[in-house]
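A single protein chain has been omitted from the complex, and every remaining protein chain is retained in its original position.
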Amino acid sequence: MTQAMRIDGGMVDRSRTLSFSWNGRWMTGYHGDTLASALLANGERLVGRSFKYHRPRGIFTSGSEEPNALVQLREGAAQEPNTRATTIELFEGLNATSQNHRGTLAFDLMAANDLLSPFLSAGFYYKTFMWPKAFWEKLYEPLIRASAGLGRLPMQPDPDVYDHGFLHCDLLVIGAGPAGLSAALAAARSGLRVILADEDFVPGGRLNAETHEVDEQSGADWAAAVTAELAGNGNVRLMTRTTVYGAFDHGIYGALERRTDHLADAEDRPRQVLWRIYSRRALLAAGATERSIAFGNNDRPGIMLAGAVRAYVNRFGVAPGRNIAVFTNNDDGLRTAEDLSGKGIGISAVVDTRQGNTVVDTIGRGGIRAIRLGDGRRVEADCLAVSGGWSPNVHLTCHHRGRPVWNADVVGFVPGGELPPGMSVAGAANGTMSLAAAIREGHGAAVGIAEDLGAERPPGTPAKAADESFAAAPFWQVTGLRKRAWVDLQNDVTTKDIRQSHQEGFRSVEHLKRYTTLGMATDQGRTANVLGLALMAESAGKSIEETGTTIFRPPYTPVAIGAFAGRARGKHFRPHRLTPSHKWAEENGADFMEAGMWLRAQWFKRPGEKGWRDSVDREASRVRKSVGICDVTTLGKIDIQGRDAAEFLNRVYANAFLKLPIGKVRYGLMLREDGICYDDGTTARLSESHFVMTTTTANAVLVFRNLEFARQCLWPDLDVHLISTTDGWAQFAVAGPNSRALLSKVVDDLDLSNDAFPFMACAECSVFGGTPARLFRISFSGELAYEIAVPARYGDSMIRALMKAGEEFDAVPYGTEALGVLRIEKGHVAGNEITGQTTARMLGLGGMLSRSKDAIGLKLSGREAMNEDDGMRLAGFRPVDRSVILTAGAHFLNPGDPADMAHDQGWMTSVAYSPELGTSVGLGFLKRGTDRIGETIRAYSPVRDQDVLVEVCSPHHVDPDGVRQRG
Amino acid sequence: MRYSALRILKEGLTGNRGWQPVWREPEPKPEYDIVIIGGGGHGLSTAYYLAKEFGERSVAVLEKGWLGSGNIGRNTTIIRSNYLLEGNQPFYEFSLKLWEGLEQDFNYNAMVSQRGILNLCHSDPQRDAFVRRGNAMRLSGADAMVLGPDEIRRMCPYLDHENARFPITGALWQPRGGTVRHDAVAWGYARGADQRGVDIIQNCEVTGIDIKDGRCLGVETAKGPIKAKKVAMCAAGSSSRVAALAGMRLPIESHVLQAFVSEGLKPVLPGVITFGAGHFYVSQSDKGGLVFGGDIDGYNTYAQRGNLPVVEDVCEGGMAIMPMIGRARLLRMWGGVMDMSMDGSPFIDKTHVEGLYLNAGWCYGGFKATPASGYCYAHLLATGQPHETARSFRLDRFRQGAMIDEKGVGAQPNLH
Amino acid sequence: MDKISLEAAPLLGGASLELSGNRIVERDDLAIVSIATPLGGEEALAEALRNGWSLDVPKPTRSSLSGEVRAVRTAPDQMMLIFPHATPDAEAVVQERLGGTGYTTDQTDGWIVLEVAGPDTLSAMERICPLDLPSFEIGDTGRTVMEHMGAMTVRTGDDAFLLLSASSSAASFLHAVETSYRYVT
Partner (left out) sequence: MIINHPLLGPRDAAEFVVLGDACLIDRPDGMNSASEEMHDYAYVRDNPAGEHRELWYHEQGDRSWLVVTRSTLTHDVIKVELARDVARARGRSR
């Protein structure tokens, strides 16, 4: 039991000792410690290396603003790089290692960079590494990349789970310090639905770190009492370990709750939950962050913000040093000295700039040993507590791009006038720096909000505390230094860099930030920005108001990407849609493919088939020779009803629909308003006022949306109603010369003869003795074919029954690949042709465009560039050498022409091996394609190493006259 | 001042006191031959090439904020020329070639890094489309390969090959694609233009465009009127607002594209990876941050910020395709305002007003186009003729029906 | 050939789960028929609804209940009737009572219906449902998106809801709901 620096007092639970490992060494701490406080208790001062110069660094703060103490937490796949030791709650078995060094932490080989620092000044890399040209990517950049970056990502999938959630409240209070607690209490007592969120694991904020009294008890006890009351109020959700990381539009806040990060084992529960909080009002009570002063070698381990020193002493019962010096420009310095002497810790000096005293340098290698004062004296100190004043945590007020304004009284930026709507600010975040005033302001804000929202006025008055003095005099840097003075500790930005930036013309604050990388590190410059801006203002001879500030963006503190993703991972990234025959298909050797959200059977492998081509050739051949069955449920289906349904269809399809007879189906072409084809499908008329439309699988949602647009926005007084029935009907294509014979066994009481039920007929009917069904005689394969639909609950039963009924014909199930083969053989266009870039004329469907009506897209389809006579036209292609397998995506060239874009003649859209023809066949767009049948051209596909001659032919490779489908 | 390793050495040894301002801070003159509205990447590169390639001596760039504050300062730094259509491909390939010689050309290390760009696909039709595109790239003299699942597995073992909702079936690979240090591009062009006499005037918002009898005579600015023989609008993100000063309505909407960067990490990703099915693309900066993004938010906006649904959507895509990034933390998110045009392609053209020119509509592809956009715009301004690679970027193309619609989604800007 | 007849199969095989005192049950006994209001026919339809089922046309965000028949408003000019009914003729049954005053579409097969109940229900739902369910009165309804799936919810009790989502993604929907309970219990 070492913990040599542990002292009495604090909020740690000494009855619960926890073991943890730091760089492979086991140490102990207590429940209630952070990793930082436990390391300090064990006398560890050197905890990391800086980004650029690899300077030794120690713990600088006690909170989420920490720039130095970034560690690699946990092991294996659960490793978490760049984790702030100051925010890690200690747990049994915690394992952490230091990062960003080669060799050990104490002897980092990269520390040589520090010697080269004169040559690594702001922007040095923009000025060199350009010669010889080839060296940048081969030599310089890899070196830079390898030395940049901080922690390491384990290259294994994140083993933890994450979740999202949604919360609603009247008032969101951000921060459970004095102002936040006071506000939450008042709001809760007035009956509002309140969420109180704080990033710490104990509510109270600075109350736990200071020795103030509130309502005649210690601040920490008051905080605990308020917390207890809030926890007992059913309208209050008290969320510790929760960071409100962003303010979004209309009162929506993003919050990250760390649920199991403080546990050794998450037990399969989400590690973190990302909440979307819908609030009517929000109160930002996020406190303030202390900043440093620029003086020589102000970055050594042992140099710590004064407020952090008090936090370690008062809250964690840890002495950051045995002999501590204080350097300050405000009253915090004295408060620190008082707290330290109260704990019996030695104080070697209090250096107050207001008395003209300064620290000009520090001494010590791995950590500070002494300081040198402006008057030349050397003072021994193993810790230097620095306070350069406090900066209000205005971050969330900037998330709608509001600009903070400079307030000379508090020597800091305070929230500007333009807050996110619904947000107000109280306490130190608002520049209200004294405890008593913060409590009053929090209370007052809540009372005002309650009134605003029509809730009752809360009973009681704000808690009482002393109005302690807060006096600060601006003091930014010690001048005339011979040593480097750091501004941004993590990114190694020094006062010289800021001066140089000004000298080189990078004078706007944005240029300064981008050129020097000030504030761009993982801490977003929480302890550095204001100092940097002040120095820039000094360089420019301007005031800080004139210089202005950069603004903050979400997130307030970095959030794990896994948390933003939530559950949507792996197989559950997006939902699966399954067809009604999915289970049956699985049982029958199907291989599935993704079609949007759907899983569709590609082919059904039979024993003995070696590759997919065997299966697909067999399926396609069986359809042409006998009959095949394919689940086409995924096609979009839209029920369209109303007195004006026919008129409506006539306006949304480019071809005529007004006079479609009842009991008939028509192929329809849909254009966008710009005249380009975007979808095709069939629509069946079941009655005078009832139609059933099908769309392509891919466009089902888009077509429905567009139809609703037309119905509600363009023609609001047409009586027409839409409802999607895609999932409701299990629909099967039954195709092939034996399809009629098969369906005759299936369909009840319907004459399927060619006369009674011809090509493009439809009917509502029943199957297998009474199950309701719809039958459409349509064909996508060119064969005699039908589509039969039954309510989806019968889908599984239906596929089994169809296969059984088809046994005598040796019916096969066929998948999307065979479906593709059949449609390419037949020359039907699909997604590869209707790409949203093609016109009806290109597709060979120009004749369908009605000239006698207005429908969406018709007008603009007539523009000249879309109607050039030498434009692309759909054609068919076959290899001259019939054994060649064609490539989709090949471009066409005239033989003898050079292979360049100027001579491009078009491209192959779809190819398939045609078992029917015994050769590979293709569809494609070719300039003047319809006029060039019989020509031989090149199909050139360099990315596939293919360059073959093909013969241009009709796209209808099989049964060009359409005899079969009408038979 | 010429930059070199020797100069760094000399300055380092003398306390870095000799560095000169990278650009002057001139007051505007009463008149210029050419005034460029917008000191973003395209405006600065236009000025640079006007001075360097076309010998223009009287050029001013007017910037309402600080130079480089447009989308050049807020993008995801990717360069590539993997376009499909005849109107686009040669232009972007021209741009890539300019990127390849840029640093030596303007003596500024913008860290052009050709690490390659990998576009993943998940189905046969997508792969067919990539083959077609790859072939189009090869026909235009660009580099392209179509990879199979095994090659991708070797190249990127950390992708989710096993448990993915959308299994990877192939990819389009352009080795010459990559990333560039975006701010340095603005600074390098600004420095090069300034050295050649271009006046770059910051904090000088254009408040009016003087037009008389169908002819543009100059502009009104926050710093007074400036006459010009030619006025070149180049303010993507604000194009509609600037064009409105000339009474024009454009085929453009303004939208926000969010981008994200993680905390710094030791090298993880070599190049750029795009996961179209998951609306996610990513690269890693030289400082170690994962720089990533996805789709635009979808609503018209001039506010440079977005909302949560897209943030979550993008991160879902990231976790789906590379589940090892779960514990990397998102450090910052920001939004850039895009000129989303009606077909997703840009405009570099004269307008109906004589002497008034337009460069606009870059959607979210403006960064990679920076050199060629500047070069081609300079060509048009100096010679009156469109550059051969930018002939299709006409403002009247929708009247003709000559859309350049890479995505095939039509006149709906938020889908491009 | 033997006489074949088709059998209806519940989407999730009649799923019924118990999770730490909470229940998720697939309701495969319910028929769903949507009714669209003909333009200008609001009054006639309202009357038919009253006469046929003693039901009022529910206001937006509300459902109305009469016996076991629930009407849920789904769109400005549409509602759904949800009621126990086993055979695939629900639309005809509804249309018979409507007498042509509304356009009907059988939606039974388009939806998966889950009944969820138990003490952790609100906690589980806040992980997937953006609606303010704690503020829902019994009978309130809303349609939204949960885990990328369109979903409808009706509050049926203090800690009980009906959840509806597309039938093709029923398994994914059940997984989403079940996971929520697992994460909070």
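Which chain is which? They are A, B and C, in the order written, and residues in each are numbered from 1.
Convention: a contact is a pair of C-beta atoms (placed from the backbone, for glycine too) under 8 Å apart; a residue touches a chain by one contact, two chains touch by 3 or more.
Every value quoted in this text rests on a predicted model; they were computed, and no experiment measured them.
Every visible chain touched by the undisplayed chain in the complete complex is listed here: A, B, C.
Listed residues A:E267, A:D717 or A:D869: the one in touch with the omitted chain is A:D717. Screening B:T301, B:S345 or B:T389 for touch with the missing chain picks out B:T301. Which of A:G58, A:P154 or A:G251 touches the hidden chain is settled by the complete complex: it is A:G251. Touching the omitted chain from chain A are residues 248-252, 276, 278, 400, 421, 644, 647, 673-674, 701, 705, 708-709, 712-718, 853-855, 858-860, 862-863. By the touch definition given at the top, chain C reaches the unshown chain through residues 60-61, 73-76, 130, 142-145, 150.
Listed here are the chain B residues that touch the chain not shown: 238, 240-241, 249-254, 298-303, 307, 309, 342, 398-399, 411-414.
Definition applied: only the chains that are shown with their structure count from here on.
Interface comparison, A-C versus A-B: the higher number of contacting C-beta pairs is recorded for A-B. The centroid of the Cα atoms in chain B and the matching centroid in chain C are 49 Å apart.
Per-chain CA centroids place chain A at a distance of 32 Å from chain C.
Averaging C-alpha coordinates per chain places the centre of chain A 22 Å away from that of chain B.
For chain B in complex with chain A, the touching residues are 3-5, 7-9, 11-13, 15-17, 19-23, 25, 65-66, 68-69, 73, 86, 89-90, 103-104, 107-115, 122-125, 128-136, 138-141, 144-146, 157-158, 160, 163-167, 181, 183-184, 187-188, 202, 262-268, 278, 284, 286-288, 303-305, 307-308, 311-312, 314-316, 318-320, 323-334, 397, 399-403, 405, 407-411. Across the complex, chain A meets chain C through its residues 161, 163-168, 269-270, 273, 276, 278, 567-568, 572, 574-579, 597-598, 633, 639, 641-643, 689-690, 717-719, 721, 723-729, 745, 767-772, 790-794, 796-798, 801, 804-805, 808. In the complex of the two chains, the chain C residues touching chain A come out as 1, 3-11, 34, 36, 38-40, 77-78, 88-89, 103, 105-111, 126-132, 134-135, 147-149, 166-169, 171-173, 175-176, 179, 183.
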